[in-house]
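Only one protein chain is missing from this complex, and each of the others stays in its spot.
Every chain is named by a letter (A, B, C and D) in the order it is written, and numbering of its residues begins at 1.
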Amino acid sequence: MKELKIGLVMLTILILVAIFAPYIATKDPYLLNDDLIAEPSAKYIFGTDGLGRDVFSMVIYGTRTSLKIGIFVAAVSSTIGILIGGVAGYIGGKVDRIISEIINIFLMLPTFFITLITIAIYGSSLRNIIIVMALTSWTGTARLMRSQAISLRERTFIKSAQTIGESSISILFKHIIPNGIFPIITNSTMIVSSAILSEAGLSFLGLGDPNVVSWGKIIAHGKTYLPRSWWICTFPGLAIVFTVLSFYLIGEGAHKLLNPKIRTKG
Amino acid sequence: MSSLLEIKDLTKYYVKKKAKNISRNKKKRQIIKAVDGVSFSLESGKVMGIIGESGCGKSTLGRLLIALEEPTSGIVKFQGKSISSRIKEDRLKFRRDCQMIFQNPFDTFDPRNNIKRILTSALKIHNIGSSKEERLDICIKYMENAGVIPAKDYLNRYPHELSGGQLQRISIIRSMLLNPKLIIADEPVSMLDVSVRADIINLLLEITEKQKAGLIFISHDIATTSYISDSIAVMYLGRIVEIGRTYDIINNSKHPYTKVLISNCMSIDPFENSKVIKIKGEPVTPMDAGEGCYFAPRCYKVSEKCKESYPPMIKVGEGHYASCFYLFDGESYLFTQ
Amino acid sequence: MGNYIKKRTITGVLTIVFSFCLTFFLTRCAPGNPVKVLAGADNPNPELIEHLTIRYGLDKSLPVQFVNYVKDVFKGDLGYSYISNRPVTTLIAEKIFPTILLSSTATLLSVVIGTILGIYAARRAGSILDRVMCGISYVFDSLPGFWLGLILILIFASGLGLLPTSGMYDVREDYEGLPKVLDIMRHMILPVSALLIIQTPAYFRVARSSVIQTMSEDFVLTLRATGMSENKIFNKYILRNAIIPTVTIFSSDLAFMVGGVTFVEIVFAWPGMGRLIMEAITRRDYPLLTGIYLMISISICIVMLITDIVYAFIDPRIRLR
Amino acid sequence: MTLLKMQHLNITYKTQEKAIKAVRDFDLNIELQDSMGIVGESGSGKSTLAMAVLQLLPKDITDISGEIIFNGIDLLKLNSEELKGIKWKEIAYVFQKSMNSLSPVHKIGYQLSDVYKVHEPNANKRQIRERVCELFELVNLPSRVYDLYPHELSGGMMQRVSIALSLIYYPKVLILDESTTALDVVTQRQILEEIMKLQEKLNLTRIMITHDVSIVASTCNKIAVMYAGYLLESGYVTDVLHSPKHPYTEELLNSYPSLRGEKGYLKGIPGYLPDLSQEHKGCIFADRCRKAMEKCFYNRPEMVEFSNQWKVACHLAGSEYSE
Partner (left out) sequence: TNKADEVGNNDGVDEVVKTGEAGDDRAKEGGTFVVSMGREPQTYNPNAYNDDGAYIVIQNIFNKLVKINGYDEIVPDLAKEWEFSEDGTEITFYLHENVKWHDGEDFSSEDVKWTFEQILKEKGFASGSLSDIEGIICPDENTVVMKLSSPNSGILGYIAWFGTYIMPKHIYEGTDWLENPANHKPIGTGPFKFVEHKSGESVTIVRNDDYWGDKPYLDKVVFRIIPEQSTAYQAWLNGEIDHTLNGVPATELSRFENDDNYLIYDKLWPNRGYILFNMKEGKFSDLKVRQAVAYGIDRDEIFTKALKGIGLKAEYFISPLYEWALNKDVKLPERDIEKARALLEEAGYTADENGIYFTTTIDTYPGFDDIVEVLQSNFREFGIDLQHNAMDDPTYDEKVWFGRDFEITMLGGYQGPDISAIGNRFGAGSVMNLGDYNNPRVEELLKEGVIFSAKEDRAVVYKEIQELLAEDLPAIFLYEKGAKIVVNSYVKGYPASAEAVEKASESEFTYVWLDK
């Protein structure tokens, strides 16, 4: 479970950076220094961007935003997906058919477009971005959970829980969901990284939250300076790679930990 | 005196939308007659064995008896009242009175709960015992009675850390905790190693005797069933073809299918050389059983009559019934074969 | 089969109708309207705004607008775009070819490359090569698309001068026939590469893990016991079994192909649907938006139906229910 | 004449945490046209033993030492090319989980003919089909099975397909690993009789792996009792089952209820299979043995051979013999 360990260590580092950002950052990330587009140097570790902001401090503070986006989106969408999929799969019958069709409809919605519209309506605050991403990414989880629930429903231990008199709701929460959740964890780690990337994409289109520093925003800002000022985009880019990698490693590790059948040698 | 459990004309059909091959998707839906008109009754303290080949509807019958599934038609009466009304009145009470021991001990418990939680939660649901400690004490008492000693060793273990035999025992203990009036044991030993089977069987027997509960023992292992039960019902494709006291069924079987089953049983004694009745053909699937006797296509005694209608249940001895047109005249057939 | 298609079509149509209604109201509830955009930001003319509002029926209540629109749709008319005053169908038709050309090439290539690499890595699971490839796949996975596009332009178009930066044709030369095809192919290299780098890791990993999984299945042991050569077992049996998850993600990728790949289209100035959608959104061109949306839903439905059928052919265990 | 001989066979699974000794110091002779039943509790190493014969164990996680001599050749010393000639053609194997023993997405006929082509690359389609149908008939399957997929068959049919597959070259040795345990008595009997007939016709040597002693009793001539990787007792069925010498064999038989006999009290064997990764002293069964003596816990019992190839590894049996 080397992956899991490395991934967790990386995540811990990220979380620590996010918590202690004010102590780690060398400057105020919003401060406009007079050296525009300065190369990395002792004064500005990662250089400055087009408005003279210190890229290092921005990257450090950006950890807060980007991690928040990733983790919240994954948590919210997984919760929705697990509940909806669990109910559909466990109860079955008509409820399942209706929920499945709803999932299908959601699958057919071009999520990107919904994101744009929602942000247009409710504004591009970080909270809205998180909500809309979560609301458009739960379908995968729901489908996974549904199939899990369907197969779990037939398992003897669910029948036996019924026999000793447990109620449906308690079976759903006590047995179906806890037992079906493992493959969903892997899925959720993927949602984390794709949410971080999507936020970068939104920033590129000018739809990110302008009031906070995020890695996506730094890169989107830096793109005009790309030909000659590599540092603006590169460092937040590396931060994204680092984060995505940590979540992938955790996901893969968890997957392996929980699924002894996939056995890699050595 | 009314019996503990009485069932009448119980049926359960499954509708299956089946397309065997994508290109041959003509059949719209198929009806699987998993249980097809079963009646019998059981008294407290007695053991009824149900035998029959795999897929003949034994587990389905078991699930019907305990209201895990809705019957298509027919009535199941428990202590003189139909179980559906019992469930409506007091679900918990009914659940407490009827317990089932499932076919597969490895899958009977939530793999994420430890034994302590598995056992105490059953008590908690039914509000037995006032505190955690009290419930735990009850569990430990039962476990020690059932030979799971020392009980404390097991409490914090998870199901995957126990062997099949141990799990099966826990399963039995859990149903015992609630002092049920009726136990349905669905192939409780088929998954287990020979070396632990005997213990489980003995445990079950002991419990039925002590608590005067009715036990329905489902199995396709004829030897084991005959060892444990007072009476036996033989099922074929969802129907009971013969029912009677154990001795009668084993040594004096009337229905051709019962005879086939019993003669095919292998013995561990290499010198025993019994006659084996051989039959041809695949077991028919419960989907395309025709008009007549379901066993007719494979029966060695078959005649035209068998294919026309299903033979009625006929009394052939004290508490011994069988459904076949040729119950009496074919006695010598077995030996001339 | 026929029955199945009929049934799926009916539910498909229902879902399309439902989601169509949803987006109809969603788009029109979005703040702002196309008319002010048409009037411009400098010195907008209130009379023009009023005039166009009436002309496009935007003064009517939403349900009335909806009924009118649905009536038109039943006449097979998706209406005229507000901003360009051309039929929505024409606008879509113009952009759909480049989009499909780009995304299908990229998707097909990434399926093939990703799967081949995945299989290759799976057979050498645990080796250094396998680890390196997995590592690279993670890194590729975390690259923001637009950034990657610009970098590719900087390296291959500006730095090395090998390829054109953007667009679909060389506008200086009016190529015809084969040279035109080659010209388009040349222009496709960079955008396709960008998409490849983004899409391939998923296929790589799916192929790799499903091959590894299949190799541990029991039937492989049976075949080994018969003395069949490893290569034959692999090529004939493992692959066919391992390919099924790939089909699943391929189908979902395929379904969203017509929607275009906005970042790549913007960065590489590729004339596709993604940009059309963006344009329609930023200008609130309702008929165009609704039309595009309807088309996307329909194509997703069709693709899903087709992949379901393909699926059933690849995996006989999946019964069409 | 000895066809297959295992000598000092040791098989260890190396997992990340521990080494599981699944087969230990195993000696067994199987003679031509024998039908050898290997019985033992689940996990006692029966499947491992059978897989080792065909070298099917994953090489990187298993250690095998000792000899497996087939027709005078040590299979463990052969390279994979040489082994190929023996695999399936000489020794065939019916797997325990026959439900999963064929690829789910290929038709059964296709897979069978593919296997046939492994050693008969020149066979034409018609020949192959004929052969396959012939085999189907042998195991009582309709020929339409040729065009079906594995999931379209019932468990019993699939079991028979596996048997047909194993017979495709009429091998010298047929190993059946719990091949009939999951079937109902009638079908089980049918198949076993089919196989016994074939055995006579084709001069097969058969190894039956099972934990159901009654199957061995009625279909085999010899029996080997395994426990925790060790061979505890082996010999003719008539000898061993009639008057078992090893306490384990005895208890095993006691825990079977008899169909017609007296309803005596059934006795289980208390305790569980020991942890195979642990080193131990003395007799492996000593912990659970009712007759265990002091020395059983310290000295490993020798394999004692009685007349008529009856061998027992027990101190009790040894002393009896020497007395």
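Throughout what follows, a residue touches a chain if its C-beta (ideal position, glycine included) is under 8 Å from a C-beta of that chain, and two chains touch if they have at least 3 such contacts.
What you see is a predicted model, and the numbers here were worked out from it, not measured in a lab.
Displayed chains that the missing chain touches over the full complex: A, C (touch as defined at the top).
The residue touching the chain not shown here, chosen from C:P144, C:P201, C:G227 or C:P271, is C:P271.
Note that of C:I83, C:I100, C:I113 or C:I249, the residue touching the chain absent from this view is C:I83. The omitted chain makes contact with subunit C at the following residues, 30-34, 36-48, 50-52, 55, 80-81, 83-86, 91, 94-95, 98, 150, 153-154, 157-158, 161, 164-169, 171-172, 266-272, 275-276, 279, 281-284.
Listed by residue number, the positions of subunit A touching the unshown chain are 30-32, 36-37, 50-52, 120-121, 123-124, 206-207, 210-211, 221, 223-229.
Keep this in mind: only the chains that are shown with their structure count from here on.
Least step count on the touch graph, subunit C to subunit D: 1. Distance from subunit B peaks, on a Cα-centroid basis, for C.
Rounded to whole angstrom, the centroid-to-centroid distance between subunit A and subunit B, based on C-alpha atoms, equals 50 Å. The mean-CA centres of subunit B and subunit C are about 55 angstrom from one another, to the nearest whole unit.
Measuring from the averaged C-alpha position of subunit A to that of subunit C gives a distance of 22 Å.
Looking at subunit A, residues 265 sit in touch with two or more other chains.
Shared contact sites, meaning residues of subunit C that touch two or more other chains, fall at 316.
Those residues of subunit A that touch subunit C in the complex are listed here as 101, 104-105, 107-110, 112-114, 116-117, 120-121, 193, 197, 200-201, 204-205, 216, 219-220, 223, 226-227, 233, 237, 240-241, 243-245, 248, 261-266.
Here subunit D touches subunit B in the complex through residues 41-42, 152, 154-157, 182-190, 193, 211-215, 217-218, 237-238, 241-242, 251-260, 263, 265-270, 272, going by the rule given at the top. Those residues of subunit C whose C-beta lies close enough to touch subunit D in the complex are 217-219, 221-229, 232, 236-237, 240-241, 244, 314-317.
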